[in-house]
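Now for chain A:
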Amino acid sequence: MQVNENETFVPTIVAFCCNWCSYAGADLSGTNRLQYPSNIKIIRVPCSCRVNPMFILRAFQRGADGVILCGCHPGDCHYTTGNYYARRRMTLLFSMLDYLGIERGRTRVEWVSAAEGQKFAETMKSFAAEIAALGPNRRLEDLRCRK
Partner candidate 1 sequence: MKFLKRTDLDCFLTAAAEHRTIYVPIDEEPNKSAYRRYKPRTPVSQGLKTTRSAKDFFFPQTENLVGFRIEDKKIKILDPRTEHEDFAVFGVRACDARSFGILDKVFLSEPVDTYYQNRRAHGLILTMTCRRPAETCFCTAFGIDPASPEGDIVFTETADGWYIEPKTEGGRDFLAPLEEFLEERDEGGAEEAKARTRETMEKLPLAGLKTDSFGGGKTKELFDRPEWASLSEACIGCGTCTFVCPTCQCYDIRDYDTGREVRRFRCWDSCMYSDFTKMAGGNPRLTQKERFRQRFMHKLVYFPENNGGEFGCVGCGRCLASCPIHMNIVKVMKTLSEGQDEQ
Partner candidate 2 sequence: MNSETLIPHAVVVEDVRIDTPDVKTFRVLTREGEKPFDHLPGQCAMISIPGVGEGMFSITSSPTNRAYMEFSIKKCGHLTNWLHMLEPGMEVTVRGPYGRPFPVEEDLLGKDLLFIAGGIGLAPLRAVINYVRDNRENYGDVQIIYGARSKDDLVDYAEILDEWQTSPGVEVDLTIDREQAGWAGHVGFVPNYVKELNPDRGKTVLVCGPPIMIKFTVAGLTELGFAPEQIWTTMELRMKCGIGKCGRCNIGAKYVCKDGPVFRYDELGELPDEY
């Protein structure tokens, strides 16, 4: 979490992007000069399936207010099936976080292809807006790491 000069809350957002589709999508949105919020920190992963629940939790621990996972569309995975496994895993994890009382909006999965620069920018904008509305992550933060 950060606070800008006007003391308004600027969330820190971590986006895990698969190397083959979503990272390329982010790249495309950049080359097309489409704007998306600068408070989104992209972490490139070889496949959405590389992201295990620990990654998501650690992002929150280290100060993220929202975490989004982006990968290839179902059926388009570079490794054929990785995103299918990721989907089940994240569904169950998000459900568990919800069960523990963590706000539902703080986590999201979106499928963004290499051609969807526009979608990437739109997704990030809407996610950033949603997290900004939710406010700082307090329920899943590590007090030792609070800035």
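Here is how the candidates were picked: all candidates are chains of the complex that A comes from, given by their letters.
The rule is simple: a contact is a pair of C-beta atoms (placed from the backbone, for glycine too) under 8 Å apart; a residue touches a chain by one contact, two chains touch by 3 or more; residues count from 1.
Model, not experiment: these values are computed from the prediction.
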| item | value |
| --- | --- |
| Touching candidate - 1 or 2 - for chain A as found in this complex | 1 |
| Residue ranges of chain A in contact with candidate 1 within the complex | 62-63, 142, 144-145, 147 |
